[in-house]
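One structure is given below, represented as structure tokens, and several questions about it will come after.
The other protein chains are all here in position, but one chain of the complex has been omitted.
On to subunit A.
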């Protein structure tokens, strides 16, 4: 049997204990952060050296066995969901910070290092790594690169793609590639950008060189409450139009505010429809100057409440509510389903209205928490998995929200990736020609289609079945496409 052959080969490559094949041993890997999807892998490989990774990939390539890379498994789109006849390749033991150069403001790290650990390691030099997904204490930098993760700081400091300089990558054939460099550019195509956000479909990352930024002298937050979600949305545009790019600009709606306030007592007003949290950072003088401007803009935009954090403790408390919003919602509902779509900011009011209408249609409540500065929505759909049919209804509802994002000129994922979760909505955002090019790019890197198969890019057949693809004359243009 194929599984016996690959098990034998992997056993020769890995030390005892680094290969799991028994059901109870592989079970902890059956899901990532999107727990609605579960699947047992044929084997879990936990290598410690790049040479072992190379040999594992080579063996899988020769045997035609699929490989799914896994960082910390916090992904929210099922990107690290195992393949039932494949190897799950855990990068968890690649957890060393290899090199920090404070003068050049770079760090070279292994992919399994948690995002936050980088900032902690370089803090003594007054530096930090800017992208800060809420999962930063757990998620790996390799997973961040594979998902092009973002966080509160993205509007001002960019996503993962803006904050990395180089990658060391292994192809499925076991070839080592150095992508990018410690210089600000590298010759040839921008494969650094292509690999960022490619969801483990093109290669396995074994090293990441990140850029570090100086820690701002001061950060200050202002909270504004509004009696109307529309006014809060308009205030976001007004801040930006005033020439200010905040370090963070987040919005929560009533349901989210109440849940968060009950949970962490951040001091949010309960008689408002929405709050905005706007953080400014920079030098003392700069923050002071801009805070005055922002206060004026928010007042003019109709804020009914305004509160500037008076000290660091207050600032952290105001953020604590936002950061705990997901678990807080978890307390008021047995389950919730976190969506992720982006829209042009100016369409915010109408998209929120649409979500509210869909909420009534599906009979499921929604709490809205989002990165307002860059239009990245995270509607949380509340449901109860124990009630028959509710999960399916939540998923269908989520799909409709993503379609509304596309209609508004946005996208089906701002930061969580497509994975298996949004694969059908890819058919809504892209037409067959674009999907075909994606498949061709995939093939250029992974000719046998063994890296994370079935994720991120749907086959045209799947789109046709989903009913979102134009099928001319009853026939697909490239009927042979399912080989991908």
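Methods note: a contact is a pair of C-beta atoms (placed from the backbone, for glycine too) under 8 Å apart; a residue touches a chain by one contact, two chains touch by 3 or more; residues count from 1.
Rule of thumb we're sticking to: contacts and distances are computed from a predicted model.
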Study note, to complete from the structure: Complex minus one chain; that chain's UniProt name from "Glycolate oxidase subunit GlcE", "Phosphate-binding protein", "Type I-B CRISPR-associated protein Cas5" or "Ferredoxin--NADP reductase" is "Glycolate oxidase subunit GlcE"
**Study point:** Of A:288, A:312, A:361 or A:465, the one touching the omitted chain in the full complex
**Key:** A:288
Revision key, fill the gap. Checked against the full complex, the residue among A:158, A:330, A:349 or A:453 that touches the missing chain is A:158
Check your understanding: Which listed residue (A:31, A:55, A:74 or A:148) would be found touching the missing chain in the intact complex?
Key -> A:148
Check your understanding: Which listed residue (A:374, A:390, A:403 or A:424) would be found touching the missing chain in the intact complex?
Key -> A:374
Revision key, fill the gap. Listed in rising order, the subunit A residues that touch the chain left out are 101-106, 125-127, 147-148, 150, 154-155, 158-159, 161-162, 171, 175-178, 181-191, 193-194, 196-198, 212, 214-217, 237-238, 240-241, 243-245, 282-286, 288-290, 342-346, 371, 374-376, 409-418, 422, 426, 429-431, 433-435, 437-438, 440-441, 443-445, 456-457
